[in-house]
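Yeah, one chain of the complex is gone here, protein chain that is, but the others are all in their spots.
Which chain is which? They are A, B and C, in the order written, and residues in each are numbered from 1.
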């Protein structure tokens, strides 16, 4: 199953062109505020988000998993799925692999498949939260933080192995999500496990290739239900500082306690030059990992408002690694990802519409009402015409979801792969 | 300080008419989906929200209160303020009084002031959470739920007095927010205080005039920090059923535990014919009482989606009593209310754009992706042109906030009232 | 592996008898308050909690599962495990089965195994949250609430089948935990699914045998991450009322939003005669299902304080169905259950120590300080000597955990069953 440029061009021809009139009205309105919408169209056209390899299979909960047909069973098929996404949206030009679920058998072949889809290899993800069949050491009581030396060494070595795999694929960064923690008060000594974790991360950092970056995630709970070693941005930031200049904090939207002001965390990290990457998803309760923008689109915009400000004003940060980290039990994963990409780009575009000079002046005057008006004027604007123009310009489908359904992609995949295929790692 | 129709007409003439072009594009787009935007403009033009008398003074927190100038010191001045709001927005044609803060000295005069502004008297609010100077009984340990018979009787009588005041003003409903609860485990017997509360509410209900309705609010915490007698919708619903057909649950957006699915509560109450009214505000943490739509605009839309559905499909409910219940320490209260009214009407309008038949069909098909698309298509639409058209039609200002500032209303009020006036009850 | 009375008697002989001196001091202290500790010892000795069949295997999270050795692979082995627990604690004389994980192949044989351990069959649990291999209908989009008639009928029939299985085993109640809900706003019509759910429950209720009870659980989220049909006690209570006198609400400690006052819910349900049963576990974040009393022992005591009060004062409720519903990734499940049983009985005993007359008087006087003192005096008392005495009296081990380790039970089970056995359903 492959989508050709011609197919997309044909579909785009049938699309209603009313969005160009809408775009003109928006452009005129914001020109008066000193915002050039054409510049924004170009920025949006270039914006790329990595797709994690695990988002292409059917995720589930501890209570079960409902399958769907045509699931990609191999790494090649996962790349093919991202290729479909990228052809439609021109925004999914990267993949983020999870090791050991996605170890290539033939590196050259895999790189060719990816290149054929216009996909690069973004951050590599290690896994020290599960015991693999035949594993020599267990992570049952921790990995990088374990009090068992052998488990700790095993986990460090795994991360080094992941780096080596990534080097062969052209990746330049390693994301460490450390699930280590405890389920019961007293189970572990907080100070000891924190020291072990710092030492283990330093050991990995010491072997990090010159051009690589290390991203340290944080999460308050799950799968550990009493404590998690890297429970918040403060701990991640402290550890990144202990490692060195190439270590950064990575923010996953679902990894916060109820009501956390995430945008403020983003601003703080950018001010200090320590924001490395971003995992997008959405949630109402915990790390629900549902479609980006499906639950809290306004906070997503507020976060992008800080990101856009920081990209402009904080050159001390690296280019951010953007990734979607959602799962889905009830949607076709590709449709889910199309919706997530749309939501991310809507928030990004709205943030670009904010006139930062005007906002800065209102903030300086403590004109609270006007500050809110400025943000909400951008947020309330229907920016979908900008996204359509950007996609058209980049060679993608004006309406990717409609195109996906029109081309009957899922049926095609089921025909190719059957209804019982299952993604590695799930 | 009064705003004349001529002033508004003059300001409207200066407004950019580009919104009519935007409106046409919206109307065309939704006409294809079978939604008539003209009908929506009319509905929005008629939509009225009550302003509570206490929202016009400077609210504060337990840590303090920052005043602003021109605060209304009397009930007449409060009505004048609502009159200004209503002149600008044509959406604030009702007031909700709080007794004993707003007992009229001269009923006839007050009714004339209100009528002069086009304001009616919506639900009356009783207050049994504070001891008034000279009070014969104390509410320190509870009012309608008190184990002290005299306190309970005193609180019941207060509610009956409030009804009598309301009758003279033309109000038709009483809202009971019961702050009773406890700060410490063991302090009160849950069963006893619930029984007392049920009996007290029944006593008030027994004296409710024929055409009146009783609204029972719920709230999980604050000012009681361990338990609150009417802690959730389930308790309110149970008590409303115990009272009778004229008793309803009232939902205040800020009165829920973190992550509560409020729209589901709304749907349940409407299905059972027990939703009586709504208090609008917004919050990130608790009952923060900040400007409507300033924190969570998407949940507000989702709630309106249920309200619009219920108004259409659940005739067993009464006309809902809409009220804003926000406070503000950092904004001019009138500007704050203009922003709240705008946010409420945006959410209402977006909900009206949802094609309920199409949604119902997608739900029946379990096409989860399409269901989300339908809701988000409505939500992502910039409906402000519809609001402008509705306001223009109703004789209000196309842009009420700009008009308010252009007319220098606050300065006018300060000139009239000085900088040290203070609203009763605050 | 079986534990004999003689083994327990031998172990008890070796136990330090200092607890009897401690018991005397407690008895003397509370005798002065009019509380007879001997009566409490007897009540504690009789207290029995059902063990769910799924608690005996290694639970996990969506991120994985760490096995341990000697896991019971069959229903017989599960009963044997509970038999070990009961021999040690004399408090685990009941099992709660989960269908289809625990369908007996030979009813007579299973009943004999249970009887041999002194175990009765408590509430039956149905499962409509997973699709079983070969299932004719899918629950992917709901079961009792589904808009698909066939799925709904299939789920109803499953519940009726569970009742039939239960009848053959001597069970007298059915617990319905309905996982139905939605992951995205708009996915389902709240009113429709609530009506379907009410109708489905009524259909099950209509076929409930005369002496049976129907327990309706509630839960705010997980596995559904936007809405759950029976989201709170209010919804469960409403549905139980709609069904009839034999339908009750069942409270699971982990099924609440953050900060919910659960003890107040318990009191309300008992006042209204609608509390049917209780699922014990503990949690810090969500439905973490960790060892009872390991995180929040004081709230557990406060809940028992309401339960003890209600059992005494609300004869309109049935005998409550007590069950542990915990899972565990890091502990030996039998040790975990021993700790849970201990925590439950500690809380129960502390609640029994509260002098209800004295508390009632202090509440009536609004002597808030004294109310707290009364509760905390009971809570701060070290009641473990009472538990030891009760266990000794009932023929159990004075210190069950020490006995379990001393008898090397886990090693025995591993010898019998091997290290790779896996419980059905997990």
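Convention: a contact is a pair of C-beta atoms (placed from the backbone, for glycine too) under 8 Å apart; a residue touches a chain by one contact, two chains touch by 3 or more.
Only a predicted model underlies this, so the values are computations on that prediction, with no experimental measurement involved.
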Contact with the hidden chain (one of C:192, C:381 or C:406): C:381
Residue, one of A:271, A:311, A:394 or A:414, that touches the chain absent here: A:271
Among A:83, A:220, A:254 or A:396, contact with the omitted chain is made only by A:220
Please identify which residue in A:4, A:313 or A:420 touches the non-displayed chain. A:313
For chain B, enumerate the residues touching the unshown chain of the complex. 59-64, 66, 129-131, 138, 140-141, 179, 182-185, 187, 220-223, 225-226, 258, 283-286, 288, 290-291, 294-295, 328-331
Those residues of chain A which, in the complete complex, touch the missing chain: 140-141, 147-148, 182-192, 194-195, 220-221, 226-227, 231-235, 237-238, 257-261, 263-264, 267-268, 270-272, 298, 302, 305-306, 309-310, 313-314, 359-360, 363-364, 366, 368, 371-372, 374-375
Need a quick check: the contact residues on chain C for the chain that isn't drawn. 18, 21-22, 25, 28-29, 258-259, 261, 284-285, 291, 293-298, 330-332, 335-336, 339, 346, 368-369, 372-373, 376, 379-382, 384, 401
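Here is the rule we go by: only the chains that are shown with their structure count from here on.
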One chain pair leads in contact pairs, namely B-C
Averaging C-alpha coordinates per chain, one finds the centres of chain B and chain C separated by a number of Å equal to 42
Provide the C-alpha centroid distance between chain A and chain C, rounded to the nearest whole angstrom. 40
Among chain A residues, those touching two or more other chains are 258, 284-285, 291, 294-295, 330-331
